[in-house]
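One protein chain is absent from this view; the other protein chains keep their places.
Going by the order they are written in, the chains are A, B, C, D and E; count residues from 1 in each one.
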Amino acid sequence: MKKIEAIIRKSKFEDVKEALYDQGIEWFSYWDITGLGKSTEEQIVRGQVFQSSYIHRRMLSIVVRDINLEKTINAILDSAWTGETGDGKIFVYDIEDTFRIRNRESGPDALFNKE
Amino acid sequence: MKKIEAIIRKSKFEDVKEALYDQGIEWFSYWDITGLGKSTEEQIVRGQVFQSSYIHRRMLSIVVRDINLEKTINAILDSAWTGETGDGKIFVYDIEDTFRIRNRESGPDALFNKE
Amino acid sequence: MKKIEAIIRKSKFEDVKEALYDQGIEWFSYWDITGLGKSTEEQIVRGQVFQSSYIHRRMLSIVVRDINLEKTINAILDSAWTGETGDGKIFVYDIEDTFRIRNRESGPDALFNKE
Amino acid sequence: MKKNILSIMALLALSVSALSAQTAAPVAPTVDAGDTAWMIVATAFVLLMSIPGLALFYGGLVRRKNVLNVFMQVFILVAVISVEWVIIGYSNAFGSNSIEALKPYIGGFDWAFLNNIGINDLSPYFISHSQVGLDGAAVGTIPHIIFIMFQCMFAVITPALIIGAFAERINFKGFLIFSVLWSLFIYNPVAHWVWAGDGWLFKLGALDFAGGTVVHINAGVAAIVTAIMLGKRRDYKGHAIPAHNITYVVIGAGLLWVGWFGFNAGSGLAADGLAANALMVTHIAAAAAALTWALLDWIIDKRPTIVGISTGAVGGLVAITPAAGFVGIPGALAIGVLVSLVCFCMVAYVKPKLGYDDSLDAFGVHGVGGILGALLTGVLASPLIQSSYSGAIYGNFHQLWIQFLAVGVTIVFSGVGTFILFKLVDKLVGLRASDKHEAIGLDETQHGETAYNNFD
Amino acid sequence: MKKNILSIMALLALSVSALSAQTAAPVAPTVDAGDTAWMIVATAFVLLMSIPGLALFYGGLVRRKNVLNVFMQVFILVAVISVEWVIIGYSNAFGSNSIEALKPYIGGFDWAFLNNIGINDLSPYFISHSQVGLDGAAVGTIPHIIFIMFQCMFAVITPALIIGAFAERINFKGFLIFSVLWSLFIYNPVAHWVWAGDGWLFKLGALDFAGGTVVHINAGVAAIVTAIMLGKRRDYKGHAIPAHNITYVVIGAGLLWVGWFGFNAGSGLAADGLAANALMVTHIAAAAAALTWALLDWIIDKRPTIVGISTGAVGGLVAITPAAGFVGIPGALAIGVLVSLVCFCMVAYVKPKLGYDDSLDAFGVHGVGGILGALLTGVLASPLIQSSYSGAIYGNFHQLWIQFLAVGVTIVFSGVGTFILFKLVDKLVGLRASDKHEAIGLDETQHGETAYNNFD
Partner (left out) sequence: MKKNILSIMALLALSVSALSAQTAAPVAPTVDAGDTAWMIVATAFVLLMSIPGLALFYGGLVRRKNVLNVFMQVFILVAVISVEWVIIGYSNAFGSNSIEALKPYIGGFDWAFLNNIGINDLSPYFISHSQVGLDGAAVGTIPHIIFIMFQCMFAVITPALIIGAFAERINFKGFLIFSVLWSLFIYNPVAHWVWAGDGWLFKLGALDFAGGTVVHINAGVAAIVTAIMLGKRRDYKGHAIPAHNITYVVIGAGLLWVGWFGFNAGSGLAADGLAANALMVTHIAAAAAALTWALLDWIIDKRPTIVGISTGAVGGLVAITPAAGFVGIPGALAIGVLVSLVCFCMVAYVKPKLGYDDSLDAFGVHGVGGILGALLTGVLASPLIQSSYSGAIYGNFHQLWIQFLAVGVTIVFSGVGTFILFKLVDKLVGLRASDKHEAIGLDETQHGETAYNNFD
């Protein structure tokens, strides 16, 4: 099992969400983060242009079985893309184990619904 | 050392918290996330039933020494359980190294207080 | 590639940020978390001292190439330090793969800007 | 309902202040400081209803990414309609037209830029308090200027109510042009018909104490027309989308409630028993409606909701608006209970069936509540309040018929007019926000701002 | 303190308006537009205190998961008590009882549904302004109806204050039933005793200008009784639980402060020097109390806190309430400083010792502040303000004794009454929210809503 952490633009969230559904991803979690780095976002306050290096981003955490890894990554790469600096990153980790709290299933089985 | 990421219902948080204390877990971190998937939560707005697929969840991040892994997972499985769809998941990762900022201790030693 | 997860005091954030810039770290993400454990923070409400075990912390997530790991950790250890209980922790994970959404670069190359 | 009603004066002799009674002799008419004090405050209260009242109520109900857009829409309407009002709106709505044939339908331009209106002029409009001016015509007891500003706040809030219908998916430029045109070509005429001394519905005897037809039906009908023409939000699936900040909804409802005392009790243009009664029935209708909605929620959906009770309160305030100067406690209780029953059904059952997307139920609450209130005024108007007006339950079925007529005419005029203006502006600059903008949120795309920022 | 006090009238001759002086001749008594204007606004201000004022103040202090529940409690009380008030409450509190023996203790049902009260009737209650009615009895200068509505807002806010005691752990249904019963059986009688023309404490000469005993002690004592009977919150460990949104606390305190001008300066039922003085001492007592609390925080706990200064301000407003018509600047300063000293000790030292869980210090601030204020009124009342009233420092120790009596009686009655009603309702439907509901939060479990939503 792998965990995919994708950092994407908030504005692409709905696109990514749909792309993931299309690939059959049943579940994911997300939260909002701030990205801090070299690129900046422009904001205008009282006529002054403000270049903020704090950038709002959304973090998606998706745990998938190994067989689904590639298609999930491709789905994100396609749907989150705009081509401009700041499109975000995808990180892949290995996961040792997974449990479904509801029925104590563990391992890859915990990741999809058989019903 | 292992990192346990548990995604639980907000309403079970207090129970889980106590269960973890009982197991001697000294520290953990948490933040709120949104889960997006097939299951939905009902909300009633002006008499209309609204089925939201956005579900409020809480993410717990607990790093433990290997010897404590099992009992911690069991504690969560027991205390976060309601039996209904949406009870959440537990993911386990391997951690390579840990540092305690206060005294630069590293490795498993950084995870518990000897004092 | 490694992922560094650093849990630091909010008040040291600016210092850590600058220390990371000095080390040439180009990007990182952060979000606010709550730490729950044995130590407490004092708050005074209507003259009563309230010892809260819920502590505001900031989580930094930094993915670096292996060669940069040590200097990044040292930078954080130095800049986030106050010497008092609650300075926080650093966790290191292994990362299997990284993708840059903008140009589909993958692997360590996705982590720094060549331009 | 306001000009030259000398017959009413006689009947209300008891409530006319001794002061004005004394001035029946040929002395110069004077400002009554008490009435004026109240009208200044009432004006401020109606402004409070728009900003921050309505802004909070509507802004809390939308998603986080659109809250500033809603605030901005309300705010800019306060600015632009106020300027429009003194330049031309007041003259069109309350002025007299030099072309005889147009007199019943629209005012003229004599008062454009408030020309010819002096600081010491007394209001030509009044309800229960009046006095004889130097030229022999009856005038009110408050400065003309404060009447103008009080009405200005009505002109501002009416188009602002429509915002609820198209929230979360309209282009800001289109919205602004549409709203200004709507004020000029829909609001001002209807206000003239119903409230001006020579307005045709006024002459017909239509009762609208504080704006049931002029404000709520007018805006409510425009709301449903624009909601349908603009189409649904991209992710609308036939049910309300949860509010991003329900505390704002409640704070907004609270401020609306308080401000509505100015709206309704101010519409008597004096600080007297009629104003006190208007305040009372306003309060009681709102309370009864709030309670009714809470009970409906409780019975039907197991739990009373705070969005529900707030909606109920606003519905009660809407429905009592046309009736506030004509009914007493029994009428207020009846109106309050009925409006929640009707609006609840409308919003919870009818709307999802019909499938249009009236984002924040501007039609469901203001349109439906306004219609109900206007008709019930024709039923429940009690001669105990203003002796010359009575409704169907006192045998005066004619009044109910007039109310039907006024409601019908307003619906048709507002509906057709809104349709035409919408088509026009849509052609001109486009009204629907692009799908991408809608997805990202209107705060970011229309204003380049984010409501809540978390850095540091 | 309000009816038929002809002797005071004479003494206050200077402040009686020329207008009413003229009407001493057998002309019909008239509404004074100025007094009425002020009372309409004062009524609106007291509503503003409840929603959104108190809702924000209390709602900000609770946890995120309970904020809507608090808002809902305040909101539904506005609705339900207002309806109760016009149906029966006003008649019980301010009406006259046909059974002679009951006259001093409770009003009757003559004014149920505000029967027999006309739109042009003048208020039978007044303080400094009065005139002779056609039937020879003295009447006030404002419409009866506005007096009823002004008092309605008092009847609303009093049970709302108790919310602070049981916040975060009460069952909504139980809360609602309890509050309505409490209004009927505790609030209405006490209001009758102290304010009605034939109330026994009024006749005894107890001074309570704007509700020290009727509102604050009454609610404060009910608060501590319910807090104890309901038990502690599951995670309460003897100290306050930090506020989820301190900005709301401050906004609420600000609106309370502004609204309190209506509460206190409105209680003179006229726009005159007495009202101006009431506004002044209200403002100065609040300022002095706020400052004192900030200094206590600063000295004892190193830093002045904003929750502290807000609490101090509210404490000052509470304590000056009974005294607002009887003291001047020195009294206001004394009351302001003392109330913060006493309430601070109460909340910071005594409460943790006793260990009861008065969630938001409804007793600590309203109960204690009210008691202190009522007693200090008996000490500091100055004949310079209303010449017929003076306190212990002017040698009139009798007044202080009466105040003690009034305070004692109110404490006992409210305490015992609350205890009985609590037991009753607890038997009937249960008052304590289930442990699970408390843990999840009352917003979710009682109303199915979440205050702040972050999707999109």
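Rule of thumb we're sticking to: a contact is a pair of C-beta atoms (placed from the backbone, for glycine too) under 8 Å apart; a residue touches a chain by one contact, two chains touch by 3 or more.
It should be emphasised that the depicted structure is a prediction, and the values quoted were computed from it without experimental measurement.
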Hidden-chain contact residue, picked from the options E:Val70, E:Ile224 or E:Ala243 = E:Ala243
Spell out the interface residues on subunit A facing the chain that's missing from view.
-> 43-52
Note that subunit C touches the absent chain at residues 10-11, 14-15, 34, 42-44, 52, 54, 56
On subunit E, the omitted chain is touched by residues 14-15, 17-19, 32-35, 37-38, 41, 45, 63-65, 129, 141, 242-247, 250-251, 253-255, 257-258, 261-262, 265, 270-277, 279-280, 283-284, 286-288, 290-291, 294, 301-307, 309-310, 313, 328-330, 333, 384-385, 441
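Note that in this section only the chains that are shown with their structure count from here on.
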Going only through chains that touch each other, what is the minimum step count from subunit A to subunit D?
-> 1
Taking each chain's centre as the mean of its CA atoms, which one is farthest from the centre of subunit B?
-> D
Among the chain pairs here, which one is joined by the most contacts?
-> D-E
Which angle of rotation, from 0 to 180°, maps the CA atoms of subunit D onto the equivalent atoms of subunit E, to the nearest 5?
-> 120
List the centre-to-centre spacing of subunit A and subunit C in whole Å, with centres computed as mean CA coordinates.
-> 19
Where subunit D touches two or more other chains simultaneously, the residues are 242-243, 301, 303, 305, 307, 454
Residue ranges of subunit B touching at least 2 other chains are 31, 34, 43-44, 52, 93-94
